[in-house]
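The complex appears here without one of its protein chains, the remainder shown in place.
Letters A, B and C mark the chains in the order given here, with residues in each chain numbered from 1 onward.
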Amino acid sequence: MRFYVKSSLQYQVSGPSTLLCSLRCLKTPGQSISEECLEVIGRADRTDLSVGLEENRFTKLESSWAGELRIDYNAIAETTVSYPSVSDIFTAEVASFGPEVITYLFPSRYVPSDSMRALAWDLFGGINGAFQQAMAIENWLFEHIAYLPGSSDEQSGALDTFLTRSGVCRDFAHLGIAFCRALTIPARYVTVYAYLLEPQDFHAAFEVFIDGRWYLIDGTRIAPLNGMVRIAFGRDACDASVATLFGGIVGTGMSVHCQISFDADEEFLPMNRCDLEDKGEAILME
Amino acid sequence: MRFYVKSSLQYQVSGPSTLLCSLRCLKTPGQSISEECLEVIGRADRTDLSVGLEENRFTKLESSWAGELRIDYNAIAETTVSYPSVSDIFTAEVASFGPEVITYLFPSRYVPSDSMRALAWDLFGGINGAFQQAMAIENWLFEHIAYLPGSSDEQSGALDTFLTRSGVCRDFAHLGIAFCRALTIPARYVTVYAYLLEPQDFHAAFEVFIDGRWYLIDGTRIAPLNGMVRIAFGRDACDASVATLFGGIVGTGMSVHCQISFDADEEFLPMNRCDLEDKGEAILME
Amino acid sequence: MRFYVKSSLQYQVSGPSTLLCSLRCLKTPGQSISEECLEVIGRADRTDLSVGLEENRFTKLESSWAGELRIDYNAIAETTVSYPSVSDIFTAEVASFGPEVITYLFPSRYVPSDSMRALAWDLFGGINGAFQQAMAIENWLFEHIAYLPGSSDEQSGALDTFLTRSGVCRDFAHLGIAFCRALTIPARYVTVYAYLLEPQDFHAAFEVFIDGRWYLIDGTRIAPLNGMVRIAFGRDACDASVATLFGGIVGTGMSVHCQISFDADEEFLPMNRCDLEDKGEAILME
Partner (left out) sequence: MRFYVKSSLQYQVSGPSTLLCSLRCLKTPGQSISEECLEVIGRADRTDLSVGLEENRFTKLESSWAGELRIDYNAIAETTVSYPSVSDIFTAEVASFGPEVITYLFPSRYVPSDSMRALAWDLFGGINGAFQQAMAIENWLFEHIAYLPGSSDEQSGALDTFLTRSGVCRDFAHLGIAFCRALTIPARYVTVYAYLLEPQDFHAAFEVFIDGRWYLIDGTRIAPLNGMVRIAFGRDACDASVATLFGGIVGTGMSVHCQISFDADEEFLPMNRCDLEDKGEAILME
């Protein structure tokens, strides 16, 4: 499937400042990027970086000039999505995880999975199979957490979301990741451009590592799983935030667009969790 | 300086289990390792791994056989320590940090530096210079936190230590890292073999990135800074723990030794923070 | 001084519900109430209650009828304020506190003073004299905490306020009370009508028990101390909230007024903490 993604961040700079932003789509076996353009309007020194194990593609801007700063990004992303049968996904032992996967079993800032083990086992420990546990978690998130913009803030973590039962995409992802890690299922945070998301915005979901592959999960169910273009992976929102600001700089605006680009013979059938469940399928992008 | 390090971990395995351990010393420009031997006594499949940006050298053991398991490690570590003059260490802007350093500005599981910004600025914001702030933090830790084994547990984080005013080496490091990150000084956790530490045990300290280099800091002041051999770096204890256990395995014993190995013409002069402060020097291992 | 106070609470009832409200002014040796009227507009069963050691005057309304409910209150409050010299206030031993005072040394929901002992001693332990410590706390609150509506919510406690450095009157009071109790100074929460508060609203402050009397303190400094008419005392906001709702009832509006009523020969001189400090005086209402 081919997507046309576009985003813009606007800032007001008042003094020496650094901006680390993550707008460029990831390049992975299942996601190729073309006709990509990231343009900086305003005075700033720019460095493009690949950060972390997952090669997140950050852009660092350094500015000492008071004034407006804008970053405009657009690209064409080609994603290849497959739908393996759930019955073919086997639970793997920790022993089989490589080092880059084991990292995603550890607790992190917004994911205190070490404190939530008894809770996770209580809720999902009786379910057979890691993928089946992950699906039960997705279901629990959808049924127990209200999607409510403004109900959380940037310091909210998985335990807060469990208690308040409300949050935004980031909070759903953190709580899902916490339950998974507590059950010894590696889980990572992912930010995405999301087709059909209303209103258009950056979105976050998570991926679980089972049987050698990373399956995509989104407990909010507010955008089709096969309409997502991945931007950055991380342990949690710390690693994969769209923009991190240092110094005399404040955000003044933002826009995001994710459109589909059909070939004549193609058709986009939005797949959400329930559609897949009916067919006994999982979703995989690689 | 040449150190002879030796450690042993003992476990009882009752069922399928995985052990991820970090005993082998890091290889860095300032630390070379020779005559290294890690031996596993007991039935287990072994994999040696390099994990993360800092190339921590983990060993993964997989065992399905009930019985005892022991890991014995010994090596000779040659460390090159330099003592740059504090007056030559300049505060750097965030703009100059590369991506692998920026990671160490983010909060992590035991280091909620995002929640401790006002506090850190209140205590240390008035001090000029990043290295001077880091030294003030080291001093504050030594003066305000009691080194008290048993006063914290594995879920204790930097805020707990700030409130209880007590902890072990890990807690001193987490709180120091939290203050540094809150002040926009990159800081990383490091586990070490520590010469002259009484009683002998694994030890933890932290390093701050200022003016392009990582300086070693230890607010406990219970071991000489130039007697440390580094094992693993990380955001906090999550990434660099000596052993992480999964499945049917429990620890039954541990021993650690770090001895010095003099050449005829050498002499080891233990340097602690106060000795260095008197001379206006920092400590650097690279 | 004579004050004319007036308040109104509006609710929408959708089903069986109970409202516990605290609008009526306290009757104390230093505060007498006359021409008082609390009127309920709408269908509800009303009970007037005196609750707790301090005889807070709650009104309980029980309603099963869908519709609007309004509570209108007005009264004339005569307050007698004295200004004892600070040099005459002696620090008392715990031994001298009666049982009704000792209660105010214990931690409570929003005042985890048991966790903040080291912190309080670190900040204020070096100051001689309980009243001097309380004044230093008032000063610290004013200088370190930003008065910022919307920065906290109803679950915020003293530790949150210490970390975020922002809050509303309730948060200033909770943090002040926490520091005092941690230093073994009994402290209680008080809600008030506040003359000259802009915009007019319910207000909260706290009182400390030193040398046998309760002195009034308000770290927000947004209203004169001698312009307050006390409504309810409590351990913290739990005990003294203006309204607690159970069942099918939601607030729809609120208004508060506190005006002064001069005699021909009187004059109101607003006294805030700084005015009093200049004169070496405390403020006392009894």
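Note that a residue touches a chain if its C-beta (ideal position, glycine included) is under 8 Å from a C-beta of that chain, and two chains touch if they have at least 3 such contacts.
No experiment lies behind these values; they were computed from the predicted model shown.
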Missing chain: touched chains present in the view: A, C
Identified contact with the non-displayed chain, of C:37, C:238, C:260 or C:274: C:238
Residue touching the undisplayed chain, where the options are C:100, C:122 or C:286: C:100
Contact with the hidden chain (one of C:20, C:222 or C:254): C:20
Option from C:154, C:198 or C:265 whose C-beta touches the chain left out: C:154
Hidden partner interface residues of chain C, rising order: 16, 18, 20, 45, 49-53, 58, 60, 62, 93-95, 98-100, 102-103, 106-109, 111-112, 114-115, 154-155, 184, 238-239, 244, 246-247
Contacts of chain A with the absent chain, listed as residue ranges: 115-116, 118-119, 122, 144, 159, 162-165
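Operating definition for what follows: only the chains that are shown with their structure count from here on.
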Copy-to-copy rotation for chain A and chain B - C-alpha atoms, rounded to a multiple of 5°: 180
Distance from the mean Cα position of chain B to that of chain A, given in whole angstrom: 31
Overlap residues in chain B, where contacts from two or more other chains coincide: 115
